[in-house]
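Note that this complex is displayed minus one protein chain, with the remaining chains in position.
So that you can tell them apart, the chains are marked A and B in the order they are listed, and the count of residues begins at 1 in each.
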Amino acid sequence: MQLIRNGKFVADDFATVGDEDALPDGAVIVSLERWQKERDALTARNTLLGVRLKSGQEPSAIADDLDKLAVVALEFPVYRNGRAYSYARLLRERHGYKGEVRAVGNVLRDQFHFMVRCGFDALEVADNITPEIWAESVGVFSLSYQPATDGREPVLSLRQRLAARASAREAV
Amino acid sequence: MYRYDEFDHQLVNERVAQFRGQVARRLSGELTEDEFKPLRLMNGVYLQLHAYMLRVAIPYGTLSSKQLRMLAHIGRKYDRGYGHFTTRQNLQYNWPALKDMPDVLHDLATVEMHAIQTSGNCIRNVTSDQYAGAAKDEIEDPRIVSEIIRQWSTFHPEFSFLPRKFKIAVSGTPDDRAAIRVHDIGIQIVRDGKGEIGYEIYVGGGLGRTPMIGKKIADFVPKEDLLAYLEAIMRVYNMYGRRDNIYKARIKILVHEIGAEEMKRQVDAEFAEIRKTGALHLPAEEVARIQAYFAPPAYETLPDESTELNKAVVADRDFANWVKSNVAAHKVPGYAIVNISLKPIGGTPGDCSSEQMDAVADIAEKYSFDELRVTHEQNLTLADVRKKDLPAVHAALKAAGLATANINLITDQIACPGLDYCALANARSIPLAQQISERFADLDRQHDIGELKINTSGCINACGHHHVGHIGILGVDKKGVEYYQVTLGGAADEKTAIGDIVGPAFTEEQIVDAIETIVTTYLGLRQPGERFIDTYRRIGIDPFKESLYATH
Partner (left out) sequence: MAQHSRKGAQIQALTANRLADGIVVYLTADNRWSESLQDADVIEGKEAGEALLARAQPAIDGNIVVEPYLFEVVREDGNIRAASVRETIRQAGPTVRLDLGKQAELPGVHR
């Protein structure tokens, strides 16, 4: 498993720990259950924290805690389960979350583009993914018809700008 | 009709390049079948009983002559010289090779066509009324909003891995020819008290193993908010639709389980939030831009009556019969809507040879402003034909073997490909449709019987829409033998109903006789002016049960 963060292959500085595991030193990502049970103890550690949400655990469950979290990891139990795309958008657009939104689980190259558009800025990917594959997959479509979290200008608005420029040119 | 601009072209070309890469990786072995399958399924490529199948999108069923000629060409070059028009207004090829698929997509892209989202758990091709732009009582051409939805839903990053496939249909007239109440989302274009155009929204309709009629959850969504409202529905579905059981994953099950009221509440709440951001607000300029593509063609000012037409009707009985069943009223005086039946007696519903496609393309170019439509009942429509040209159009269609005069009659049947082609089927559908067609071939008898829709599916997935046939036939497998279960009283129009099962299933040998018994029972009990469905609604299922089973 490797971590791509903001388009760069980086070492994962967070340890994902199980519910029964002892907490290691440094930054950790815990389950929602553990977070809810040990919130105070975890925040008292003074290290970076992340929470991992399973499919079915909605971002609203941690909405009030987001300022304490450096990472929210959203799980794709299987690539076909696309719930976390909505979760990512809600985190960013509804809850205004500015920390890392990480895609974990069954994360395949043919989804990179969609994930980034929905506000994921970090992806845990298989070891066979190279920087070349990443670049090709994430940039597969140079245009988008619809607005999403990435702020990319949709085709509709490109058209309007084009039309405005054309009419400005005519006016001159 | 809509034409691609540089942006549309670029996206489709990037898709062709992506799929070319994926096919190359599969053929070289870089991708395993397990890895490749979901990728090909995002692009309309299935592996069926005999070979691969490619489903080509025909957005809201509208085609230009040039596009139809390309479909004909692809049929000849990469397939076996024909294609199959489906109930989703799409075209399927039954024999293309995987290695040729990228070239097929490239050829399609040259005429602004693609196979994007024709399979997979995403928002599929939007379907609509084949009479769009020509219907008398139309509030607005439904293709404008259909095209807006097509663009919004194409490669939607949030909704490409839904719990299950998702189908949207739009109707612009009170008469529903798009079956909107049996779609995941049905959009009815309406006008409010102030004369503003907006949308009535139905959600949770569908066929398959659990047929449901869509529930209305909005009376009037303003035009500029439509995409925000649709995005709200999709988000609720993506988050709460069931993913534990493929048979319970469609939105109709969610709506059924939480209730239409709760669905409405959740969608309204999400809609309010999305609307606040303004990102999906639909600018009037963009609506106008797309609307301009669907501006009415250059109709001539003509008298509504055509002496050429009247003379030909008197002179030629075949022609008169064809006018009676296949020609519909047009909103513009002197014009008519022509339906081309793809249901010749004894033929395969929806099949069309490359030669026939070329012929229809020529006719459309010459007589109907270069454009045609595919209907969800697997026929074709020329929407804007001058009445005085009808004799010439009929003659040209006749020469191509396309002048069957049976629209809406008993031999105008919907049938899925069934076990002759489909890997999922339990029984054959096409041979059954053919036998019924031959049994009722006599045109006088067909006209005497009147409007009667027989829909046949070869398995519970209901691609043949059997639940909403006036008479529905479902092929089932009983210990290795094909049986056929019959439902009565279904309808897919503005009075949508799911048919009632009449009783125990029939064998292949019995089924055509059983259909005839049903028809005879109706003929004996109908009151003047009643269609089959009217009689059924009045008298119910019992008289049919009795005549079918009492003597057995």
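Note that contacts are C-beta pairs under 8 Å (C-beta built on N, C-alpha and C of every residue); 3 or more make two chains touch, one makes a residue touch a chain.
Not measured: the values here are computed from a predicted model.
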{"item": "Shown chains touched by the chain that is not drawn here", "value": "B"}
{"item": "Residue in contact with the excluded chain [from B:126, B:430, B:533 or B:548]", "value": "B:430"}
{"item": "Residue of B:33, B:244, B:509 or B:542 in touch with the missing chain, whole complex considered", "value": "B:33"}
{"item": "Residue among B:419, B:462 or B:533 that touches the chain left out of view", "value": "B:419"}
{"item": "Where the missing chain touches chain B, by residue", "value": "26-29, 33, 47-52, 80, 95-99, 348, 419-421, 424-428, 430-431, 434, 459, 477, 480-482"}
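Throughout what follows, only the chains that are shown with their structure count from here on.
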{"item": "Computed distance of Cα centres, chain B from chain A, in Å", "value": "38"}
{"item": "Residues on chain A engaged by chain B in the complex (per definition of touch)", "value": "55, 58, 79-83, 85-87, 89, 93-94, 110-111, 113-115, 117-118, 140-148, 155-156, 158-160, 163"}
{"item": "Of chain B, residues touching chain A in the complex", "value": "5, 7-8, 10-11, 14-15, 18, 22, 38-39, 121, 151-162, 227, 235, 238-239, 243, 273, 277, 279-280, 283, 285-286, 289"}
